[in-house]
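Only a single protein chain was left out; the remaining protein chains are all shown in position.
As written, the chain order gives the labels A and B, with residue 1 at the start of each chain.
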Amino acid sequence: MRHPTSFVLLFFGLLALWPFMAGSYGADLVAKIMIFALLALSLELLVGSTGLVCFGQAAFFGIGAYAAILMSPTDGSAPALWLSLPCAIALAALYALAVGALSLRTQGVYFIMVTLAFSQMAYYVVHDTPLGGGTDGIYMYVKPTWGWVDLDNPAHMYGLIWLSLLVGFLFLSQLLRSPFGRALSGIRVNEQRMKATGFSVYPYKLAAFTLSGAMAGWAGYLFAVKDGFVNPELLSWHLSGSLLVMIILGGLGHMRGAVLGAFAFALLQELFQAEAVFGSFAKHWHLSLGLTIMACVAFMPHGLVALPAQLRERLSGRNNREAPVEALEEQA
Amino acid sequence: MQKRTVLLSAAAFAVIAASTNTWAQALPKLKVGFMLPATGTFASLGTAIDNGFRLYVAEQGGKIAGREVEYVRVDDESDPSKATDNVNKLIKRDNVDVIVGTVHSGVAMAMAKAAKESGTLLIVPNAGAAAVTGPMCAPNIFRSSFSNWQPGYAMGEVAAKKGHKKIVTITWKYAAGDEAVKGFKESFEKNGGTVVKELNLPFPNVEFQALLTEIAATKPDAVFTFFAGGGAVKFVKDYAAAGLKKTIPLYGSGFLTDGTLDAQGADAEGLFTTLHYADNLNNKRDQAFRLAYVKSFKLQPDVYAVQGYDAGQILGIGLNATKGDTKNIQGFAQAVRAAKIDSPRGAFTMSSSHNPVQDIYLRKVVGKENVVDSIASKSLTDPGLGCKM
Partner (left out) sequence: MDFATFLIQCLNALQYGLLLFLVASGLTLIFGIMGVINLAHGSFYMIGAYMAYALAPTVSAIFGGAFFSTLAVGLMLSVILGYLLEWAFFSYLYEREHLQQVLMTYGLILVFEELRSMLVGDDVHGVPVPEWLNGALALNEVMTYPVYRLFMSGVCLLLAGAMWFVFTRTRLGMMIRAGTSNREMVQSLGIDINLLYRIVFAIGVALAVFAGMIAAPVSSVYPGMGNSVLIICFVVVVIGGIGSIKGALLAALLIGLVDTFGKVLLPQAAGVLVYVLMALILLWRPNGLFKD
């Protein structure tokens, strides 16, 4: 799919109209899912486009979130959005740069475990040191403002989240079509070959890692401002694991896969916890979720995005000839 | 292919819309929203609270102030990062009249913030964080349990009376631990003792050996500790295994030996702890409560069940005064503040910051029970620092 315009228009259009259709709870829920969609996009850049499986994305998310709260002025006045958001992004990017510089010297499984360990390090810093306010977290009492935009107003908050997701999506789509993006795809497909053609892959990987960290920090900032509360669990590896589930559920190698995956995962969680559907078994929803994750990875390795094609293939027995060509380039 | 994706997304939206729309208008039924842990370390505490509350409602014939009670439950997983979402599910999606929860203090603080903003009635049946009846206090927020400070403060007086002068404290570095130690230090030092060292380790780390060696090297007169759950079991066993139990007396906030005696076995024998409940309170109310609880649930009740039961009592007192109107917060609060709640733990009243003013018992572990030794502190009121109501 070369032109995602219709998808973008319809999807984001629906999202824009949503608060008018659903009640305040529904708008809240979708706002939260959009934040996770932005976070999933940041991970998609690493995993789907560059082939770097990072198990520590939650750290950058959490750093952005904590930065949002820690940089609020102590006198109780509203933080300035135009200042605190870029600062949060910059801090997250800085940590990503440091972690990337150390981890990208390793490969494969090593890389996975090292990113996990570094995210745990960040977790313990906010969990144990006075910097982070400890295991009970910190509250934000005054939300950022900028001119007429006041994030205390739920409509403004929703709007900012919607805008961030749109900008993130479009930015990444463009980036992946650029020479930089194609270099990343090349690294993903065959790193040796890229090196053989004279590319020095390390700077590209590091740049992608840092960029991904910055985006995750942005999502973290939005989360902190929306909830008004941050807590060390935002940096836990469980969140990193859930993110990986989201992007593989939606479909690796597709931007919209990341977004759809975030929605699907959130919906699944709501479904499994619903007493209306599962009765008293609902309290064992971890079991349903775990089994679903395993089933998805086993039977739907290309995710939801590829589901229509998979079904078509099964039903008609025809091979989808477009597959090899599509696989080379990052899809929107 | 694009079309399919769009259709799928539209279908997804429809599902979300359907599941989040509230069908009901204002019903005469009283909707009670439980936000308790159903999974994880605190799951059994959540169950006990749930049971206690339901027992009270069943004793009232399933109705409070003439309104039939219906329940909605949300699993908070003791995870503060999901707390705001979970409590919003109850407030905004299910439109509950009352929220009852929770166990973990971090989650409770998020709930208190949300309840304060929305004005929904909130009764906290366990979480002892000072903030809930401190800076976060509000006319619609009540606590039926305790504040972390109370058992600690009571023990401080006991330790001083027993003649100890130098004490080391050890706990997890989180709100519950910090506040318990703060309470202990306050009364212990007021009565002439000194806390020579305050040891702590990150929550929920349970590798105590290094710190036990530290305690031995410091040679204090006694040790005061706050741990709960799995940590409490391990600490008591490690303390005994390191030989410290024989040489340096150990005192603790009641959670050290509550619900953990089976696992701790002989290592807990003879330990003194302070709590607002014990296993052999010989008052009629407690005996009736225990009988009814065992009959209904085939389980022995514990302090959590009592707290859940009393949360029901508080709700009953308030709603009977406002004739079932959950929006009349002033009337509700007035009635509860004036009431004397006839609890299985002994009668207690509410402080002006909505925390129980109660007797704290000094208990000793005898066999598998925490037996009352004496009353450590009578009608102890939590100072409610920072509460502006």
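Going forward, a contact is a pair of C-beta atoms (placed from the backbone, for glycine too) under 8 Å apart; a residue touches a chain by one contact, two chains touch by 3 or more.
All of these numbers come straight from a predicted model, not from anything done at the bench.
Q: Per the definition of touch given earlier, which of B:234, B:285, B:337 or B:364 contacts the omitted chain?
A: Counting the whole complex, the residue in contact with the absent chain is B:234.
Q: Touch as defined at the start, partner being the missing chain; which of A:96, A:112 or A:138 qualifies?
A: A:112
Q: Using the document's definition of touch, tell me which of B:36, B:132, B:201 or B:317 contacts the absent chain.
A: Going through B:36, B:132, B:201 or B:317 one by one, B:201 is the residue touching the chain not shown.
Q: Provide the residue numbers of chain B that touch the chain removed from this figure.
A: On the chain B side, contact with the omitted chain comes from 39-41, 43-44, 173, 199-202, 204-207, 209-214, 216-217, 219, 229-230, 233-234, 237-238, 241-244, 247-248, 259-260, 262-265.
Q: State which residues belonging to chain A touch the missing partner chain.
A: 47, 53, 55, 102-103, 105-106, 108-110, 112-114, 116-118, 120-121, 124-125, 127-130, 237, 241, 244-245, 248, 252, 284, 286-287, 289-294, 297-298, 301
Basically, only the chains that are shown with their structure count from here on.
Q: Using mean CA coordinates as chain centres, what's the chain A-chain B distance in Å?
A: 36
Q: Over in the complex, which chain A residues touch chain B? Could you list them?
A: 1, 4, 6-7, 10-11, 14, 18, 21-26, 28-30, 32, 124, 127-128, 134-137, 139, 227-231, 233-234, 236, 239, 256, 260, 263-264, 267, 270, 273-275, 282-286, 304-305, 308-309
Q: Across the complex, what residues on chain B touch chain A?
A: The touching residues are 1-2, 4-6, 8-10, 12-13, 15-17, 19-22, 38-39, 73-75, 79-85, 88-89, 92-93, 105-106, 109-110, 113, 129, 173-175, 202-203.
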